[in-house]
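Only one protein chain is missing from this complex, and each of the others stays in its spot.
Moving on to chain A:
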Amino acid sequence: MASRDTAGLGVGRAVAFVSPALLLIGVFLVFPALWTIYIGITDYALTGPSSVAPSVVGLDNFVEALDDALFTNALWLTVVFVLGSAVIGQNLLGFALAWLLRGARPALRRVVEGLVLLSWILPSVVVAYLWIAVLDRDGGTLGALLGSPGTAWLVEYPMASLVIFNTWRGTAFSMMLYGSALAAVPPSQLETARTVGASGWQTVRDVVFPHIRGHVLTNTLLISLWTANDFTPFLLTAGGPNHESETLPIFIYQQAIASGRLGYAAAISVLLLLVNLVVAALYLLLLRRRS
């Protein structure tokens, strides 16, 4: 067995080097998570007697959540949001862009990549403001372009708007990831497919996809988790109208801040964490089965 002290520092100094990082992780990640779990089993509130002296209520918050129509609604909307904008939207659009830009002239490719990246690197607040300006009922850019002012997109089609918004917002990551994944597909295999007369779809299915399956799984995992936990939709619709676009992060925020039910919100957070863990475990299982 190899020596435990491979860097030759001595255990004491090695621990000293690692401890600042461990301390930060502990303070900002582990402790809040444990604290959330603790709050989740209390009736801690923003105001009133239980804000001063919260009492432990056991699993009451969790039981209540499973019975709460608003929670079920938020869970369902989160699933729709993740499937629509991440698993389908960003994944397909990102791959399509990467695939089409492969053979494009360098200048064209740089312009398209730059534009797509721009939507990704802009701060959420700026982006949300831009989209409100585009989708606004009075004088919105989309209404003006379509010649049909008066449509309040964010009110009439809140989830559809959010799915399109988040697809636009996050496609850059998938595009870049697939761009580099495609570079790893041997050109001779693509050309073999060409000489035997394979169509574009056949080439993707038979040659490209088997090579980038790992990338597809990793990408889908990452963008699914990011999208499930994304709070930017709040800036566009604030979960409304009438909870129609209230995904779980927004639901948690509304329960905690608007309704002041910190204990209940913490319990929902723990449930969201569990959903994330289940999704991640599923992807890891798929990845392992592949190899």
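Just so we're on the same page, contacts are C-beta pairs under 8 Å (C-beta built on N, C-alpha and C of every residue); 3 or more make two chains touch, one makes a residue touch a chain; residues count from 1.
To be clear about the criterion, contacts and distances are computed from a predicted model.
A.B. asks: Looking at what's absent rather than what's present, what does UniProt name the missing chain, "Phenylacetic acid degradation protein", "Multisubunit potassium/proton antiporter PhaD subunit", "ABC transporter" or "Alpha/beta hydrolase"?
C.D. replies: This omitted chain is identified in its UniProt record as "ABC transporter".
A.B. asks: Tell me which residue among A:13, A:110 or A:194 touches the hidden chain in the full complex.
C.D. replies: Touching the chain that is not displayed is residue A:194.
A.B. asks: Which parts of chain A are in contact with the chain that was left out?
C.D. replies: On the side of chain A, residues 186, 188-189, 191-199, 202, 206-207, 210-211 touch the unshown chain.
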